[in-house]
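A single protein chain has been removed from this complex, and every other one stays in its place.
Let's look at chain A:
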């Protein structure tokens, strides 16, 4: 049974790889390139670099935009607008080491402006009322989690749930989008990078403390469980 399972896993894994290969064949040119060089190619007028950027970021931007508003049409309109702008200003654009950050920054500005938050630079509690930016720790991963890890995830979700909207936004940039503190600070209009770091650090400190406790509890009751089982 074990061997069979392993075999199955391997063959399905190979299949996945083959599929991926077929899909990405056309864009393999940029697949492993750094953002800097993809961006340079795009600025030079390379149409396939544009297509690659669109393909890679459309769904990401779509989801991102949908965190600010439920109006999907508005989100799509502004993604469209964003890419049209990029194409028009193509040769005049600056360099970027993170295309994702560049796109996020522009899209957020466009959407907030459209939502009537002309003064979006100023922190406005009401402005965040319609924000989504709720966090989940997905369980759909193909990896098998130990009971402990499931508890860790639940604990994290609980911790994240208690955060403010802005902290949640920052956490998603940090853990999901993989953005740097500098990028997060810029996206959230912090005047100093340190503020972004602080915001996230506080959540992280809680996370460390609570998970440690969790494990202590788990380890404490483990001998009990074992003794019950072996009685």
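Structural remarks
Heads up, the rule we're going with is that a contact is a pair of C-beta atoms (placed from the backbone, for glycine too) under 8 Å apart; a residue touches a chain by one contact, two chains touch by 3 or more; residues count from 1.
Here, contacts and distances are computed from a predicted model.
Candidate names were "Cytochrome c assembly protein", "ABC-2 family transporter protein", "Solute:sodium symporter small subunit" or "FecR domain-containing protein", and the UniProt protein name of the unshown chain is "FecR domain-containing protein". In the complete complex, the residue from A:136, A:198 or A:221 that touches the missing chain is A:136. Of the residues in chain A, those that touch the hidden partner chain are 45-48, 51, 54, 58-59, 62-63, 66-67, 72, 76, 79-80, 83-84, 87-88, 90-91, 132-139, 141, 143, 145-146, 149, 152-153, 156, 171-172, 174-178, 180, 204-205, 207-208, 211-212, 215.
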